[in-house]
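Coming up: chain A.
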Amino acid sequence: MALLEVSALSVSYGRVAALTDVSLSVREGEIVTVLGANGAGKSTLLKAILGAVPAKGGGITFADSDLTRAAPHRRMAQGLVLVPEGRRILISLTVEENLLLGAHMRRDTVAIRREMDAIYGRFSNLTERRHMLASCLSGGEQQMLAIGRAMMAKPRLMMLDEPSLGLSPLFVEKLFDLICELNRDGLSVLLVEQNTGKALKVAHAATVLELGRVTMDGDPKALAADPRLQDAYLGGANAH
Partner candidate 1 sequence: MSTALEISALSKSFAGVQAIRDLSFTVPKGVSTALIGPNGAGKTTVFNMVSGVYGVDAGRITVNGVDVTGMPSRRRIGTGVARSFQNVRLMPHLSVLENLLVGQHVRASSLAALLTPYRLIPNHRWKREARAALEESGLGRWADETVSALPYGVRKRIDLVRATLAGASLLMLDEPAAGLNPSETNALRDHLKALMAKGTTLLVVEHDMHFVESICQNVVVLNFGEKIAEGPLSRVRQDPRVREAYIGSDGEA
Partner candidate 2 sequence: EEELVLGYMMAKSGPYVSLANTNEVAVDMAVEEINAKGGINGKKIKVVKFDTAGDPKQATTAVRAFAQDAGALAIIGPFSSSEVRTTFPVGEREGISQMSMASSAPGLTKGFTYGFRNTTDEGKVIDQVLASIKDKKLPMASGAAAYATDDVVSKSIGTGVVPKMFEKYSIPSKGAVDFQLAAFDLSPQVAQLKQMAPDVVGLGSPPEGAITIAKELKRQGVSTRLIGGTTIADPELPKRMDGAGETLTIGTTFFPEVNDKTRAFAAEFAKRTKAAGLNRTDPNQMDASVYDIVYLYAEAMKRAGTTGDKAKLAAERSAVRDQVAKLKDVPALEGAISFADGDAVKPVYILEVKGGKWTLLDTRMPN
Partner candidate 3 sequence: MSGYLTGVLVVLAFNVMAAYAVYLPLAAGQLNLGIAGFMAIGAYGSAFLTNEYMWPMWAAIPAGALAAGLTGLLIGLPVLRTHGIYFAMATFALGQVISALFLNLEVVGGAAGYPVTDYAGPNVVFAAAAGVVVLMLYISRTRFALELTAVKSDATVADLLGVPVRGMKVAAFALGAMVAGFGGALYAHHYNFVEAQHFNVLLSVFTVLYVLFGGTQTVWGPLVGAVFFTLVPELLRASDQWRYAVFAVFIIVFMALRPQGLVTAALFRLFRRRAPEASS
């Protein structure tokens, strides 16, 4: 049984259909990546899974409970979390408060403290700035904070929306290492990435969206070799 099961999901903004009949599943302990051009509906898919945009049709089950109509906070209580597009750091809170906010549904104070220290250990840029307002952080530092904040929720499934955006090449590598490490520790991941090559390398399964519909899915190795995907999304990146 899959951890997350999205079946025939449709979403629209007003009269514009953003997703049509999208089905996808993430099994426990798996990394699944969703690829697609700008505007294909990737972010919409993640937001719909979280419940931040309402589903017009179809269903979402997570950990055996039907969440299609549940509010985001109910879904997060079940172990879903999203690192949103554009980071969405809270700039009027300090770095530390941002991290604590990630854990706002949890009660286990001691563990929260311990995990926060682990996150500081991992992202040293954040340590010096822990009591500064998050507005001071550089673009990349904000991205670290957003990921750290999501980790603080102690999720079962982490959804990441273009996490490598604005990160230096070295840090992008570290990020993918981190994702793999968390995955090894049992976290399931749903990953949306522009950096298609890297995403396909770490994923166990991949789905391609085009204009809100699933056009391909399956084994990432096979997809990486698929000429259609080569043309559409790997384009410049793999030419070198």
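The working rule: a residue touches a chain if its C-beta (ideal position, glycine included) is under 8 Å from a C-beta of that chain, and two chains touch if they have at least 3 such contacts; residues count from 1.
Here is how the candidates were picked: all candidates are chains of the complex that A comes from, given by their letters.
What you are looking at is a predicted structure, and each value in this text was computed from that prediction instead of being measured.
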Quick one: in this complex, who touches chain A among 1, 2 or 3? 1
Can you check the complex and tell me which residues of chain A touch candidate 1? 37-39, 86, 125, 128-129, 132, 136-141, 143-144, 162, 165-173, 194, 233-237, 240
